[in-house]
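Note that one protein chain of the assembly has been removed; the remaining protein chains are unaltered in position.
Moving on to chain A:
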């Protein structure tokens, strides 16, 4: 199990790096899907199959599809890729890279001084029932808060989509006043 974890984790890191460095948005999103799948495998190796399945269904299956949906509507062309290239100069990487290197060094140091826990195996197996009990037991507040957040999202989407553009066919446009007059008579 250990080796599958490290392979999946490496794939996840590499795929995420590719997401950031791609100029073409659809290619970047494809790597994002790979990254989510790798994270799902990580969940699986850590003994959480239910979380792994939900990761694939919700993130890789639904959310990225919606993002791709929006990007297809924008109809990106060659010029957009060129512009992206112009914006993302290599020298822009220097600052963030230096800062995150400091963080990485700290992380490695903390991992090095931390006590090595015993390998999580069958003992920490979390099935669907355990997830449900935890969600509706100690974490019920979180479930309700996310429910409120989603509700706000739905109401917002409804508000944006409510204004229906009224289109009257050109034949009807002329008939409309006549009809009203005949109705008045």
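Criterion: a contact is a pair of C-beta atoms (placed from the backbone, for glycine too) under 8 Å apart; a residue touches a chain by one contact, two chains touch by 3 or more; residues count from 1.
The working rule: contacts and distances are computed from a predicted model.
**Student:** Suppose you had to identify the omitted chain by its UniProt name; would it be "Sulfate transporter subunit", "Nitrogen fixation NifU-like protein", "Ni,Fe-hydrogenase I large subunit" or "NADH-quinone oxidoreductase subunit H"?
**Tutor:** Protein name of the absent chain (UniProt record): "NADH-quinone oxidoreductase subunit H".
**Student:** Among A:72, A:92 or A:168, which one is in touch with the chain left out?
**Tutor:** A:72
**Student:** If the hidden chain were put back, which of A:2, A:82, A:106 or A:127 would touch it?
**Tutor:** With A:2, A:82, A:106 or A:127 as choices, the missing chain is touched by A:127.
**Student:** In terms of residues, what is the contact footprint of the unshown chain on chain A?
**Tutor:** Here the touching residues of chain A are 24, 26-27, 30, 33, 49-50, 52-54, 56-57, 60-62, 65-66, 68-69, 72-73, 127-128.
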